[in-house]
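Take this structure, written in structure tokens, and hold onto it; I'll ask about it next.
One protein chain omitted, others in place.
Per-chain residue numbering starts at 1, and chain names A, B and C are given in the order in which the chains are listed.
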Amino acid sequence: MAYALCFLLFMIGLYCAVVKKNMVKIVLGIMIMEYAVNLFLIMLGYVNGGVAPIIDRAAYDVQTHAIAPQFLKTSVDPLPQALVLTSIVISLGSLALMISICIRTYAKYGTFDITEIRRLRG
Amino acid sequence: MTLFYILLVFMVIAAIIAVETKDLLSAVICVGAIGFGGSLMFLFLRAPDIAMTQIVVEVLGLIILIRATISRDLTFITGDREFVGTVASVVILFLIFMAGMRIFDALPEFGVPVFARVPETASQAYIARGLEDTGATNIVTSIYLDYRAYDTLGEATVLFTAVIGATVILRSQSRKRLEDPEL
Amino acid sequence: MSVPLPLFVALPLVAAFVLPVFGKGLKPLATLLANLVTLCLLVMAVLSLGQSRIYEVGGWSIPLGINLVLDGLSALLLTAIGVVSAAAMLFSTRYMEQYTAKAKYLSLFLLMVAGMNGVVLSGDVFNLYVFLEIASIASYALVGFGCEHEELEASFKYMVLGSVASAFVLFGVALVYANTGSLNMTQISATIRQIGMNAGLAFALSLFVAGFGLKAALVPFHAWLPDAHPSAPAPISAMLSGVLIKALGVYALARLVFNVFGVSIPVGWVLIALGVLSMVIGVFLAVGQWDFKRLLAYHSISQMGYVVLGIGLGALILAQEGDPLWASLAILGGLFHLVNHAVFKSLLFLTSGSVEMATGTRQLKQMGGLVERMPYTRTTCAVASASIAGVPPFNGFWSKLILVIAAVQARFYILAAVTVLVSLVTLLSFLKVQRYVFLGELPESLDRTRENGGSMLAAMAFLAVLCLAMSLLILLPSLRETVLQPAVDVLVKGVTSPTAVVAR
Partner (left out) sequence: MSGMTVIVKTVSSWVKVLIFLFGIYIILFGHLTPGGGFAGGVILASSYVLLMLAFGRRFVEENLPSSIASKLDCLGAFLFALLAILGLVLGGTFFANFLYQRYLPGEPFELVSGGTIPLANIAIGLKVGASLFLVIFALASFRYDGPTSEQKPAAQGTGQKE
């Protein structure tokens, strides 16, 4: 059910990107899609009653270099978190570029309406 | 558990408002709300790194987005593209959605991670050996900057590319005058 | 001699990081450096042809770290990228003088090359996504490089569809991780063989087909290409049509379908359908075009159809457990056409850029009689046109011939007929180009047109010679064994390909 809501969020973003005719709205749709995927990845790694994958002094034995078994059992999956860190940055980068293109296009055409920005045809 | 559902429903509602509202600025703010909702969600999902990153990115992203919308004579471009196209795409999206719902049958219930089902995944090794292998107590950082540092190089490059791209797109003059044939 | 694989990515990246620092006075040096880097990449790629090895980044063994895989297919793509980028970079040296911000252009160009090399070498699905994004974002910016109305519009359209495609790919990666718990291609394919395809994996595969299909501009997803490719500066058009849609689209799709998920009958049919649709619709849309570059862009869609058709035919025959000989022949045709298309389509875009720079227009009807003014450009353009239309003895002929033979042998007579028909229409379309651009009467306005000299001609001549020389790749058995056959073997062996075994 939680995954389904996440997928719904993805589809709302896709709908916005496909159907809307305001350039900024389209960008927002793409952002929503990216949020949904990031959320989905993190949710995949969640452990019921888990702890964050950061070892604190209590969970580490300095003499034997052993990590407490409790931590091994309850830590959430760290891999998706590393992936999402990367993908958040990527979406920020593409957002910046997209907004630059939007602003520049607005300066050229004087509108955000993509049905009026139609010089290329055929 | 209910907390997650409340937050998720909040995000979905914010997304619907962002998509359907007529005012561009409110749409942007609603997307900000989704971002902050997501950030809270990350915090409760035991991903403090992501929560922190998400929140700072959200702030900057909102500034960028508001820059695009503010001080424009907002022309309230609402509505969709052609009617037939809209209906067709809605039907297609609905079909994709129904097809996509089936995939959740194959997934385990929420709260059981992948590595609890599949034996010998990398994740278990990261948790068990991360500190010993890399010396960082934050396992996410040890993956991000050591095991999968090559991804991070790519990610830094994406940002670099986007910045160069943005400055290129926003530069004031793009072509030299070509009247001079000896150029 | 074996080159450390990360250098294929690190070298252009480091150069791209350094280049923007170069100020105005150092511009010739920056251009020289960029040219050296692309040349170096070409040499490295040629040296790695026929090799096969795995590189574990950071020294972490397979499930922990990311690995880079060099096998026949990656080496082939690396070489294609090397050839086209070296030629396009040489061409840019003079062509890009008409734009400002050249250092940033060079930097973006190298970033795009680095992204493509990264995609081609990656053995990890998430890493593939990251490098896909580098190459795509650099290409969005480069399409809009001119900052005029059309360029910005095309760039926005391209960026939106490209970002949707990337989101699909990322969602697919997430679903694969959810079902197999791994990101490494070898491990994923091993797990899939163990647990079988379930609904989640099938959905992930369809997301990949849609995402990479969008990047490759196959027909239902082709809307952005005819706008984006002509709007970019000519060397970038050559890069986009020449290698970007192949490395990001077709290569990634083939790699995932053949080596990760394994071929199946429905996927084979989907690929064939996409290929045939692209071939036919692309060519018929191209015939009616009067804008030189736009016409070339539609032909890119059509020619990518050939590639996907060959690969799909191979997948179908393999999945039906037909004769592997015909499967490998079909794949050979597809892959050979891929490299051929890289060469002749980039050459065509470069000639169109040369013509545009000399005449100031792209409209076919406003040109004519340029054969006297630009004899060299005319020759290279004729070579490339003959190549794309499949006139013997140029390289395009051989790959199309192989495709037709494979289709006939596998008893897909209709496909063979369609292939020949599309080839004829292509020939007609390029006769039109020759007729309107180079023959006929020279209009008054173009009286002062002159040939562009120096580096631009050198780049075009290089590619034109390759158009002829690449026929040897198929005719000389020794070359075929080192260049094409390893690439075909990687796909034919599928999930049991040698690199998949070496990786264990």
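The working rule: a residue touches a chain if its C-beta (ideal position, glycine included) is under 8 Å from a C-beta of that chain, and two chains touch if they have at least 3 such contacts.
Keep in mind it's a predicted model, so treat the numbers as computed, not measured.
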item	value
Chain not shown, its touching partners among those shown	A, B, C
Residue among C:L42, C:V57 or C:A459 touching the omitted chain	C:V57
Residue of A:M1, A:L72 or A:A107 touching the missing chain in the full complex	A:A107
Residue numbers in chain C that touch the chain omitted from display	4, 6, 10, 13-14, 17-18, 20-21, 55-59, 149-150, 289-291, 363
Residue ranges of chain A at the interface with the undisplayed chain	52, 54-55, 57, 60, 62, 85, 89, 92, 96, 99-100, 103-104, 106-110, 119-122
Touching residues (missing chain, whole complex) on chain B	48-49, 51-53, 56-57, 59-60, 63-64, 67-68, 71, 131, 134-138, 141-142, 144-146, 149-150, 152-153, 156-157, 159-160, 162-163, 166-167, 170, 172
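Going forward, only the chains that are shown with their structure count from here on.
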item	value
Category of the chain touch graph - line, ring, star, complete, other	complete
Centre-to-centre distance between chain B and chain A (centres being mean Cα positions), rounded to whole Å	2
Centroid spacing, where centroids are CA-atom means, of chain A and chain C in whole angstrom	29
Interface hub residues of chain A, defined as touching at least two other chains	13-14, 18, 27, 44, 79, 83, 86, 90, 93-94, 97, 101-102, 104, 114
Touching two or more other chains - residue numbers and ranges from chain B	100, 107, 114-115, 122-123, 126, 148, 151, 154-155, 158, 161-162, 165-166, 169
Interfacial residue positions of chain A with respect to chain B in the complex	1-9, 11-16, 18-22, 24-25, 27-29, 31-32, 35, 38-39, 42-48, 50-56, 60, 65, 67, 71-72, 75-79, 81-86, 88-90, 92-97, 99-104, 106, 111-115
Chain C - residues contacting chain B, complex	6, 13, 16-17, 20, 57-58, 60, 63-66, 97-101, 104-105, 107-108, 111, 114-115, 118, 126-127, 130-131, 133-134, 137-138, 140-141, 144-148, 152, 155, 175, 177-183, 191, 198-201, 203
Residues of chain C defined as touching chain A within the complex	126, 129-130, 133, 137, 140-141, 144, 147-150, 152-156, 159-160, 163-164, 166-167, 170-171, 174, 177-178, 183, 226-227, 231, 288-289, 291, 294
